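All protein chains but one are shown at their positions in the complex.
Coming up: chain A.
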Amino acid sequence: LRNLSLSGHVGFDSLPDQLVNKSTSQGFCFNILCVGETGIGKSTLMDTLFNTKFESEPATHNEPGVRLKARSYELQESNVRLKLTIVDTVGFGDQINKDDSYKPIVEYIDAQFEAYLQEELKIKRSLFNYHDTRIHACLYFIAPTGHSLKSLDLVTMKKLDSKVNIIPIIAKADTIAKNELHKFKSKIMSELVSNGVQIYQFPTDEETVAEINATMSVHLPFAVVGSTEEVKIGNKMAKARQYPWGVVQVENENHCDFVKLREMLIRVNMEDLREQTHTRHYELYRRCKLEEMGFKDTDPDSKPFSLQETYEAKRNEFLGELQKKEDEMRQMFVMRVKEKEAELKEAEKDLHEKFDHLKRTHQEEKKKVEDKKKELEEELNNFQKKKAAAQLLQSQAQQAGSQQTKKDKDKKNASFT
């Protein structure tokens, strides 16, 4: 590849601007995870960092377990729109048994990676306007005991260091005196090193930021104080905490490291945090996940294996399974239909029988009625006959009688003569 020299102004030096303009119109995503005990000042610090009152109710101490609460906000400064998501660990450190405290946190972080991976593996995907929910920075709040890290801190940080950029900070730093603070910081850093916890390294590869990052790194972990209340200092209002013995100014670098944290987190390394999340932590997750699912880059003979083929093989396998399931379902369906059919046939038969029965009874009744009718008719006939016979007799009798009387009369008459 040769290096060519240009004989005039071409104009592609506007390329970074073109790139940045595109990103500006789309807006940026930044997701912060705050891990720390209840009441350690996570919400207050977020309010202070972003100069806003994010609505939140202070959590109680009787949560049964750790749960994560995520809230999204849209912030705008000049022409930059930022979609900020703040994830809080509610109930961290409150339980009596804290063995599983780290689990919900790890699960949440993995779930965001998983969602991105799913999108990336889709056939029809839209990555360029994907709302990125992966955690870019994890602020780990260390309690200001002045001694050393708690074992919960070490365990949790160890579980998180390969998944997220950890920035440890000492919370409520106004409870530690200056000389104790220095000892505390070195103790923490040496404990992290001896336990092999990988915290986020501020990048020193680019000249413009190398210097500031190097100087700032020395002050890790940042000892911060958060406050949204303003106190009058001199003739200005400043964010501060007022005590009977004095005022702790948040933005005074002699009082605490808040300014350093803001500088490092937002004004210098925000883009690097996003990039590290994508190119290191996400790639690691993806690699592990795909290997888990059975994909390999090289087969046993170490010939390069295309993911395509395993993909297709898996796909066929999956389709085969789907087909099997479909067949099973179909069979079940057919069986059910048969059963229902049989049931219905039974019912039909019953109904038919009932109908036949009814019909028969009806016939019988009808016959009975007709029989009775016949009987009645017969009786009637008989009666009529009898009546007729009786009438005849009567008339005969009458005739006979009248004949007799006539005879008698005649006889009488005859005797008279």
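Here is the rule we use: a contact is a pair of C-beta atoms (placed from the backbone, for glycine too) under 8 Å apart; a residue touches a chain by one contact, two chains touch by 3 or more; residues count from 1.
One rule holds for everything that comes next: contacts and distances are computed from a predicted model.
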Which of "Proteasome subunit beta", "Neuronal-specific septin-3", "Solanesyl diphosphate synthase 3" or "Dynein light chain roadblock" matches, in UniProt, the chain that is not displayed: "Neuronal-specific septin-3"
Contacting the left-out chain in the complete assembly, out of A:F318, A:F333, A:F355 or A:F383: A:F318
Contact set of chain A toward the excluded chain (per top definition): 1-20, 22-24, 28, 49-54, 68, 70-80, 82-83, 85, 87, 107-108, 111-112, 114-115, 117-118, 121-125, 127-128, 133, 206, 208-209, 262-263, 266-272, 275, 279, 283, 286-287, 290-291, 293, 295-297, 303-309, 311-316, 318, 322
